[in-house]
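Presented below is the structure to which this report refers.
As you look at this complex, bear in mind that one protein chain is not there, while each of the others sits in place.
Right, chain A next:
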Amino acid sequence: MKDLSGWGRYPRQIGALTTATSPDTAQTATTRGAGLIARGLGRSYGDAAIGRETTLSMTGLNRMQSFDPETCLLTTEAGVSLAEIIACFLPRGYFPTVVPGTKFVTVGGMIASDVHGKNQHNDGTFGHHVAWLTLALPNGQILRCAPEENAELFHATIGGMGLTGTILTAAFRLKPVESGWIRQTTHAAKNLAEAIALLRQTERATYTVAWIDVLARGASLGRSLILAGEHAKQDDLPGGYRQFPPVSAGRLGVPIELPGWVLNTASVSAFNALYYRRGAQKSGQTTLVPFDSYFFPLDGISNWNRIYGVRGFVQHQCVVPNENAEEVMTAILDILSSRGEGSFLAVLKCLGPGAGLMSFPRDGLTLALDLPVSEKRLALLAEIDVLVAKAGGRIYLAKDACQSRATLNAGYPNAAVFRQIRREMGCADLMASKLSERLDL
């Protein structure tokens, strides 16, 4: 038995943990399991990677299988981490086509959450670049799923939160890059309207994302820094720059839970104001930054989730269709800033469609927040969920710890089809997480 939680350390659950050491043992465990869910590196924030009865640790499935330089197709077992992939392939001139905000995630986890990155508006989600995967079902079958083979199950598995079976192996595309550096251009936006306009203007950049100061009020509501990025070519690198900067191992750490008062409205507000001013001074400028600090700014600090203290935090990410986006985001920011609820890291970005039946991304504008857990804040998030659902938006399952069934059903019109596929595949009761139980998926 083990104390299990997601990266947000809320909720926590004492449960059975089984370790798979190979695709064979993972398949056996899937066959024997009841109320079982696979877990990679535990970076989903809420209760997605906690089994209803049993949690199956997949990090032992950490073998790569093959790489074809012609097609850039990499085949690996599901427990291989993105950090290992980058460490092996960036020095050879390849980078994953889509990366989320941390490299401490597994291939299986990236598929199950259909993760997106700062290039979502151009390149789609991770699932768009999966050529095929193998899936172990509770009935003992192993099925190869691809866009043209077991297609329905393939699309249900991408973004399916592990609820359609245990992903054993997958093949996905990398892309050639000339260096490990990003040419980052910063633009300051004085308010939300400007931020949205700048995000749209920078959509031609490979990567674009906005850091948003959620505590700014009044005329400054929604002030942001838009960070656009391009892979630097070799010719872009001045002398003395190593073509491929080393991959950080995350040595700096947060050894203990900080007391809850460390991150309060005043400290976050002061930090945000300082960060915005420094960014605004650089507005319009382009600088070279290593890929690690551009894509994975928090990976340099291991256990950063402890800064929120023992009660943990909830990460909340919603997407709102474009036609209502500015209005709903304004309302959300009003709620946060008027109640003095600062989010340490808040991010705004334009999204396009995801690759799977239950994928989070859709056309619209997304806002990601994290807030320390308290009754008051959970109530506040419920208020926000109502606004999002009413506008036809949805909440990201990989981050979710608290949305209601009504919000889920309103936001994910494919949920009924997804449940049907789970029944047909014999997964309905046997593959189950605390998330699927909470949301009746």
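Definition applied: a residue touches a chain if its C-beta (ideal position, glycine included) is under 8 Å from a C-beta of that chain, and two chains touch if they have at least 3 such contacts; residues count from 1.
Criterion: contacts and distances are computed from a predicted model.
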Worksheet entry | Per UniProt, the name of the complex member that is left out, chosen from "3-isopropylmalate dehydratase small subunit", "Fe-S cluster assembly ATPase SufC", "Molybdate transport system substrate-binding protein" or "Short-subunit dehydrogenase" | "Short-subunit dehydrogenase"
Discussion item. I'm checking contacts with the chain that's been left out. Which of A:R63, A:R278, A:K376 or A:R423 qualifies?
Written reply: A:R63
Worksheet item: For the full complex, which residue in A:N122, A:Q234 or A:T265 touches the chain that was left out?
Response: A:Q234
Worksheet item: Of A:L74, A:V209, A:V314 or A:I384, which residue touches the hidden chain?
Response: A:L74
Worksheet, complete the sentence: Listed in rising order, the chain A residues that touch the chain left out are 19, 21-22, 62-67, 69, 74-76, 84, 88, 91-93, 176, 178, 234, 243
